[in-house]
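Working notes, structure below.
In this view, the complex is presented without one of its protein chains, the others remaining in place.
Labels run A and B following the written order; every chain starts at residue 1.
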Amino acid sequence: MTQSFNKNAKILVFSTEKISDPAIDMAGLMKLHYPPTVYTITVPCSSGIKPSWIMHAYEKGFDGVFIAADGTDCVFGETCTQKTGNVVSMAHDQMKEKEIDPARLRMAAICSVCSEAFVKQVRSFNDYLIKTLHAE
Amino acid sequence: MKERIGVYICHCGGNISDYVDVEKVRQAVQDDEGVVLAKTTVFACSDSNQTDMVNDIKEHNLDGVIVSSCSPKLHLTTFRDVTERGELNKYTYVHANIREQVSWAHSDDKIGATEKAIHVVKAAIAKSRYAKPLYPNQFEAEKTIAVIGAGIAGLKAAISLSDKNSNVVLIEKENRVGGHTATWGSLFMTDERGSELIDRIYSDLSQRENVFILTGSEVISSKGSIGNFTLKIRKKPQIAGDPVETMEINVGSIVVATGFEHYSPEEGEFAFAQNEAVITLPNFKQLVDESSGKVLEYNGKKIKNIAYVYCVGSRQTEGENKYCSRYCCTSVIHTAIETKKKFKGIQNIHLNRGIRTYGKQELLYAESLQMGDLYLQFNDDTPPEIRNEGKKTVVTVKDILSAGRELEMEVDLVVLVTGMVPRKDQSIGKMLKLPKGRDKFYNEVHMKLRPVETVIDGITIAGTCQGPKNISESVNSALSAATKSFSYVSKGTLETEPIVAEVDHEVCSWCGKCAEACPFDAIEKQEVNGKEVAVINTSVCKGCGMCTPVCPVDAIDLIGYTSEEMKSMIEVLA
Partner (left out) sequence: MKEPKIIEYDALVIGAGIAGGETALNLANTGYKVLLVEKDHSLGGKMILLSKVFPTLDCAACITTPKVSEIARHKNITVFTESEVTNISKESANNFVAQITKKPRYVHVDDCTACQLCEQACPVSVQDEYQYGLIGRKAAYIPFSIANPKAAVIDIENCTLCGACERVCPTQCIDFTMETEYYELHTKTVVLATGFTLFDPIEIPRYGYGRYKNVITSMQMEREIAPTRPYNTILRPGDGKVPDRIAYVLCAGSRDNTVGNPNCSQICCMYSIKQAQLLMGALPMADITIYYINIRSFGKGFEEFYQQAKSMGVEFVKGKIGEITEKDNGDLILRYEDINEGVVKEAEHDMAVLSVGVRSNPTIGKIFNNGALKFDPLNFVAQEDLMGSPSKTSIKGVFVAGTATGPMDIPDSILSAGSAASEAISYLTQHQEV
């Protein structure tokens, strides 16, 4: 393992095809750096993420999961925000059962040009995870 | 399960290979289960590589193809088409983004970037193993097109569509057409009046049988998607007291041409609304246009010395409006020259931040200099100051063209050269879910590849709602948008995306939760093999996946995003 992989937390990001993923792309275009241990899986809409996937990520070794949600910009309708919220609370229930720190799951609405917000969010999430999980 | 996968890793002419060791990535994935071919290529999207891919698919009998290159937003369709030319179902193609989300995002860490690229490509391989051939359904598209906004862009878009024998519904909120253009006097470079330009376009348009013009009308809701939008429109009564009319129209595509607003200075911004002698550019243009006589008068006062303060509400170093509004330099210089020609004793003083009369508009600037207009340039951190001395208006400016000397002058009128800002009323954008750019104007998918398309299929943007433009630039954008909208629906049929939800009827025992979650009413209870289960109406399903997490027995998956696929990707990434 390389240095950068040791000093950073492993974060799985769920992004959305039309809203948050373009913002993450633009972060790259603008060369706004964030840890390379941040991986993205893209889905059509953040309200379609299954809690079981989130749990699977922790089981397989991810330190944190970040949902880059559509928010009110969702192309599939207004109910997305509330439904994504439900996904998070279902996941939190399952995390509680497994005694996983609920703060290891974060969600924020990332609009299609919110590149700076995205980078800020994952950096601070990374800092939190390093502090809590990788403290010496 | 795919067993013969081909993987291509793109250098992107250095954009990727300068930061990611592409050969190392290739070696790391070449022995993955199912991979029979792993190659690097300088430009995956080039014609020669596309031809190689088609040959490889046939020669190696590939059943899955992966290109690891730029964002799928750029070239997913390019490579899906290549896959199809190789006689493979295009949905078996999987794309891995190792540029925007790897090499560029981690250009500060080459080792980390290479490591990440390996994981990302491996995840794509995992996904590819499950990728099934899919077949889109055809459906009939409504061929009528709606144009929202009847300024110059909307009017021209409507003409262009009508010319192509398309039915058009042109919807305008105001009671008149022509938008801002109709309010302009003489236009640079043709000297036609804005109202004349609009009149000649409108008189052509209004005679056409395939164009329905709805003025005083607002779109209040939108349902549906490409090929079948339903817009609800409210039309204000023409005669006071008449009932408000509402109607519904079905259209296949929508051209949004809602235009801009003039920046409105805040009270006290360059003494605006405090000093009577301070007015905005659109007001000044109107004043000049409507005034006659030998001397220009404003508020009963004779006007001789005019100071123009540029970039008001544009190119701000802090807060919003960091952008240049593009049209104002030319517009104000044109008006200043007009003023000088029309009235006696005018002295124009341009307090600017660098004149941007780009292209042929430069000739106008040269003319203005020749006519003796005075140009003083200030820095963004030392804007001009405007104060009253008794009844006089005095302007002070630090002119960087004379080594930062502070100059003071008495003027009769101060014109704030206000720029373009996005419409305050964002209801259309919100309703249609149009994304906005950093400048808060509506955003195109890609400035060069898809400049009039939005991420919402079937909706295009025209004119200044996308960003500041002058009239001919707006018209070019409008005609481009009209052609794009036309091409969506002109064939009369469209294909549905085959990414839809799928119910495992063995596991499902109808509880109705998925139907409740579906925003499109695409799920119904039906009896299948003597058992009540959820059935997806695939022609209505939009593939959002909202139904999948709510199923208590995990019986629903979205095709292309099944739990199996997602979990296998997560495993590789971890």
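Definition applied: a contact is a pair of C-beta atoms (placed from the backbone, for glycine too) under 8 Å apart; a residue touches a chain by one contact, two chains touch by 3 or more.
Bear in mind that the values here come from a model prediction, so they are computed numbers and not experimental data.
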Residue touching the undisplayed chain, where the options are B:136, B:282, B:383 or B:451: B:451
Hidden-chain contact residue, picked from the options B:3, B:33, B:192 or B:564: B:192
Contact partner of the left-out chain, one of B:4, B:39, B:164 or B:342: B:164
Touch with the omitted chain, as defined above, among B:274, B:487 or B:537: B:487
Contact residue for the chain not shown (choose from B:25, B:395, B:432 or B:471): B:471
Which of B:4, B:39 or B:315 contacts the chain that the document leaves out: B:315
Hidden partner chain, residues of chain B it touches: 12-15, 42-43, 45-48, 50, 70, 74-75, 78, 152, 156, 160, 163-165, 187, 189-190, 192, 197, 200-201, 315, 317, 322-324, 326, 354-363, 366, 400-404, 437-439, 441, 447-449, 451-452, 466-468, 471-473, 475-477, 479-484, 486-487, 490
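The rule is short, and it goes like this: only the chains that are shown with their structure count from here on.
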Residues of chain A touching chain B in the complex: 2-5, 10, 12, 18-19, 21-22, 24-29, 31-37, 39-41, 43-45, 47-53, 56-57, 60-62, 73-77, 79-80, 83, 86-87, 90, 111-113
Partner chain A, residues of chain B touching it in the complex: 71, 73, 97, 99-109, 111-113, 115-116, 119-120, 123, 433, 435-438, 443, 455-456, 499, 517, 519, 542-550, 554, 558, 561, 563, 566-567, 569-571, 573-574
